[in-house]
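Down below is the structure, laid out as structure tokens.
Apart from one protein chain that is not included, each protein chain of the complex appears where it belongs.
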Amino acid sequence: MFAEFLQYLFSGVTIGATYAMVALGFTLVYNASHVINFAQGEFLMIGGMATVSLLAMGVPLPLAIAMAVALAAVLGVALHKLAIAPARKADVITLIIITIGASIFLRGLAQIIWGKEFHAMPSFSATESVNVMGAVMYTQSLWVLAVAGVLVLLLALFFTRTLMGKAILATSMNPGAARLMGIRTQFVLMLAFMLAAVLGAMAGIMVAPITLTAYDIGIMLGLKGFVAAAIGGMGSGVGAVVGGLLLGIAEAMTAGYISSDYKDAVAFLLILVILFFMPRGLFGARVAERV
Amino acid sequence: MVTKNRSVYRAVLLILVLICSMVVPVMAAEPIRIGAFVSATGPASFLGDPELKTLEMYVEKINAQGGVIGRPLRLIHYDDGGNANEARNFANRLLRSDRVDLIIGGSTTGTTMAAVPLVERAGRPMISMAGALVITEPVRPWVFKTPQSDRMAAERVLADMQSRGITGIGLISGTDGFGRSGREQTLAVAADFGIQVLADQTYGPQDTDMTAQLTRIRNTPGVEAVFNFGFGQGPAIVTRNYAHLGIELPFYQSHGVASDRFLDLAGSAAEGVRLPASALLVPDALPDDDPQKQVVQDYKAAYEARWNMPVSTFGGYAYDALMLAVAAIEAAGTSEPKAVRDALEQIQGHVGVTGTFNMSPDDHNGLAPESFRLLEVRDGQWVLVD
Amino acid sequence: MALRLPERVPGLPVLALVLLLLPLFLGNEFHLDIATQIALIAATVVGLNLLVGYGGQVSLGHAAFFGMGAYASAILTGTYGWTSIPALVCGALLVALLAWTLGRPILRLKGHYLSMATLGMGIIIAIVINNEGWLTGGPDGLAVEPLTVMGAELSIFDHYSLLGLEVSGALLWYGLAALLLLLAVWIAQNLVDSPIGRALRAVHGSEVAARVVGVDTSHYKLLIFVISAVYASVMGSFYAHYTGFITPQVASFEHSIELITMVVLGGMASTYGVILGAVLLMLLPQLLTDFQDYEMMMFGLILMLTMIFMPKGLLPTLSEAVRRLRPRPASAPASGQE
């Protein structure tokens, strides 16, 4: 019984950590620009696909990862410079449609470059799984959790300890005032997009050995990341992490104990229920409206 | 102001160019017009991509050899992205705008069925590359298909389980059309083989982890084997999760994974997996007197040389569809739809990649269950079991 | 008293004229078929625009209502042998009830949380349609009976004699779709020009302002949510009868995104703009087929560029440009040619 529960938990935490990284990407961009970047899932795809194709060319794994992340970072900056910045005065929903256009474009591009097939990436460690109290865990899951943990920690340090991180926070709270204080908001925005792309790419690379990867894998993972971010409360870093883990675990538990048919429905039901009681998610800012 | 005007001007230009590009292609009387709609992108690109590649390649080949009944073939193809409504619209475009003589498509049951009413009405033969039984049962005058039915696949697997003395199984299937239909057929015929489906789990086509479902199946008492009905990357992940959980029970897949790509994706986890598939995956293992041997070897060699990627049985469905069409046009001596349809119905002993087709007015599929070979993965290779 | 002529006075007859003359320019039945579908989808989008464009409430799950209407008609006529109109009305009532029930908690949310909730609601409905195969036929879809009105069947494949003229069913269907679109526009504009519409637009413009002058904003949000859902349901029913075959994709997240994209692309709060948006987005897949593998990339690119350079949508941007050109016809074209 317990082994069963543990098995669902492992599976949920692994996928949940992925969702959390995607959700953090959403949160970063949202905080800096109040844009929901529907292209966030594509960075995941680009990270995974680029790494796979570099590996196939004989590039060693660490270098391949670095190059893939760099590629995603460049694309993140390009997304901001070419698509978001020129339209920054547009309606929120218009910006959403722009990011949807961008995600379709990136997917179309990836499909031309890398083809439509799924690709497998070898596990980072030689042994593929370990046994923990009767439940089995991918060693890759440990990689996912470790990397997610380190990234979250680094982000937290970045925002609390560095000037640049504080600048991003200031910009998110009040762009006008931040500009007056001499913060270059455009640069901060660009940085946020870049960091989000890096996060997404890292998530994509880490889970690729478990999930396989293809040009269209970003759609569902991106959507789930958005759900996780909303569960946690848009703009809250802690919320993104908690939301991601919660979503992953809820899915695994539903598939295990209730119904695999309605696993995804339960995830979305969860968000409806949470928003019903907490209209700004679990950790969303509760500010009084200024009039 | 100036830049704003310019951007408006540019956008207007863009729209104009787009609208102009809609001009209907000029009618050319000479070639035989073959229309195709496949799911070359989207969730079913697994199917549509090799299908389209096969069609393009063989239409070229046939034209290089002088065409059919002295006329070149002209392939007009559209990508429906796996969307049934797009498929319907493209089928309609093929019928009414491109005025094709014959249609090959769609890739999935949903896209095929969406086009069926239009095709039936327009009276043009359509050869589908989708698996579900409903496409050709009941028989519709103008609709044919090349893959074996999913029921046939289920029966083949269940028969093998029966021969191994298995009486209780766990079923896991995708929630896409292929998996749903396969699941229904399996549930419908399992009892005929004295087999009980004790666990019935599903996974979404985009899911990335099926450990929970498999854990549940493993913990169901009485399960002696597991059968996965699905296509795309899902079954590969299921296979990896299966091995990862260390489940020792016999594991069966459907023909939905019958491609070398599956071996790449599932890796060592695929060891011992059994599945029904056409001869295409084991061309060299076929006995020399097998009539399919030559056809299958040729197709595999040609496809892999041209596209530099492993063949899949789905491309084989397209190969068969095209060759059946060519055979029918040759037999009819014309591309007139009614004559071609009648000729298609008369085809006997046509050796294809998928199997040997014996069409009749009551059977628009024409394949016998024997066309499915039972394969097992051993040492990373497909091996013929019987 | 100088009564300003409302914009709707010239708009509707022009639209009617365009719809009337359009069949003369369509090359073949395929074009007519696409035009019919565009009209039905455009009518759906006109309804969605009431919610999104005028009311300022984003819905990322509207295809679910469209799908429910389509499936209600398909199932009630096909499985239970109802005639089309009662099935359509029943579907619309069902959707209205659902939208009313769900709309209350959902519409309390704002901004991205509202998007999220509508998205979740839409996906749950799509999952149910996909999973309950015994009722809906599952992912492989469901064939739909032709539309029957007072015992007469309207099939695109038949020919009918109308006032002594032989008319194809396809043309009749086009006429019906065109009428539905005109009706949808007429009703939408009536609503927008009424006190209700004003209250609704005020919700978008400034919700506090609306409240302090006595507008019960949550009531109006709910009202318009239900209205736009009913629009979608009714058009979904007609669409199902027209195409004769539906799959869960009609209710999918992708379809929802498509619908909202039509609104934003054409121009929010512009009834004729969103019709233009529907026309373009429905034609694009047909126009881009020549690009083959590049189709998806092109589609994304066009979507992105249009929204970047015309953030207000096509029609508002174009009409603004025209307005700007008019007073100084000499200088404007020069700047346009750069």
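Going in written order, the chains are labelled A, B and C, and every chain counts its residues from 1.
As a working rule, a residue touches a chain if its C-beta (ideal position, glycine included) is under 8 Å from a C-beta of that chain, and two chains touch if they have at least 3 such contacts.
In the analysis below, contacts and distances are computed from a predicted model.
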Listed names "Phosphoribosylformylglycinamidine synthase subunit PurS", "Branched-chain amino acid transport system ATP-binding protein", "Dihydroorotate dehydrogenase" or "Heme exporter protein C", with the criterion being the UniProt name of the chain not displayed: "Branched-chain amino acid transport system ATP-binding protein"
Per the touch definition above, residue among C:A269, C:L288 or C:L301 touching the missing chain: C:A269
Contact partner of the left-out chain, one of C:L51, C:V95, C:M121 or C:V215: C:V215
Contact residue for the chain not shown (choose from C:R108, C:R201 or C:R324): C:R201
Interface residues of chain C (partner: the chain not displayed): 1, 3-4, 187, 190-191, 193-199, 201-202, 204-206, 208-217, 223, 269
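By definition in this document, only the chains that are shown with their structure count from here on.
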Result of counting contacting C-beta pairs for A-B and A-C, higher pair: A-C
Whole-Å separation of chain centres (CA-atom averages), chain A against chain B: 34
Multi-chain contact sites of chain A, meaning residues that touch two or more partners: 111, 261, 264
Per-residue multi-chain contacts in chain B, two or more chains: 41, 175
Contact footprint of chain C on chain A as seen in their complex: 30, 36, 83, 86-87, 89-94, 96-98, 100-109, 111-112, 223, 226-227, 230, 234, 261-262, 264-265, 268-269, 271-272, 275-276, 279-281, 284, 289, 291
List of chain C residues in touch with chain B within their complex: 27-31, 33-34, 37, 130-131, 133, 138-141, 143, 157, 243-247, 249-250, 254, 280, 283-287, 289-290, 292, 295-296, 302, 305-306, 309-310, 314, 317-318, 321, 324, 332, 335-338
Complex interface listing, chain B residues touching chain A: 40-43, 45-46, 49, 175, 201-204, 206-213, 215-216, 219, 232-233, 236-237, 240, 244-246, 261, 264-267, 309
